[in-house]
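The block underneath contains the structure these notes are about, expressed in structure tokens.
Heads up, one of the protein chains got dropped from this complex, but the rest are sitting where they should.
Then we have chain A:
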Amino acid sequence: MRRFSAGERWVHRGTAWLMIVCVLSAACLYVPQLAELVGRRALVVDVHKWSGLLLPVPFLAGLASRAFRADLRLLNRYGAHDRRWLSAVRHRDPRRKARWAGKFNAGQKVYAAWVGGAVLVMLGTGLVMWRTDLFPLLWRTSSTFVHDWLALTLGLVLLGHIALAVRDPEARRGMRTGSVDQGWAEREHPLWRR
């Protein structure tokens, strides 16, 4: 059964590739061993800046898609079942009935919103570090501080995102092909109205 439209999958694909380029170039600027191996600092800085700047583009282009806008609405709204899902996670309650979810479970909603906000913070602090002609240089150190620590946090959260996807082949199939198995949908997303 249908889970994601072609447009939505392209938004995910575009965001994922830009994010990979952005994270890898960041690692080459930041991890001493990698920086030593790669060098070419000015070039890597360019790759990092542009992949970061373009990161919101797939999202913005996706706003043209009705399916994408509808899913954004679902990601935004939290019902009673979402609060129950989050409290079940907090209390390590493994029972399935405590983990009801619509098309997106509460964890996916929190992830989407937090990553959205974090990318905007990275973009803002990144721009301050880049365009020292537009912002006071004094802000640069403070922005670097937030950019560095948030990058580390974002990297761990992305690893979590990838680890959860690795554990669930059917969820991956949904993002790859757009369709998922009916049984999987009823099990993982019982409140999803199709």
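Just so it is clear, a residue touches a chain if its C-beta (ideal position, glycine included) is under 8 Å from a C-beta of that chain, and two chains touch if they have at least 3 such contacts; residues count from 1.
The rule is short, and it goes like this: contacts and distances are computed from a predicted model.
Matching "Thioredoxin family protein", "Transglutaminase-like enzyme, putative cysteine protease", "Oxidoreductase molybdopterin-binding domain-containing protein" or "Oligogalacturonide transport system permease protein" against the UniProt entry of the left-out chain gives the name "Oxidoreductase molybdopterin-binding domain-containing protein". Within the complete assembly, A:T144 is the residue of A:S5, A:S65, A:T144 or A:S179 that touches the hidden chain.
By the touch rule set out above, chain A reaches the unshown chain at residues 30-32, 35-36, 38-42, 73-82, 95-97, 100, 102-103, 109-110, 112-114, 116-118, 120-121, 124-125, 128, 132-133, 136-146, 148-150, 152, 186-187, 190-193.
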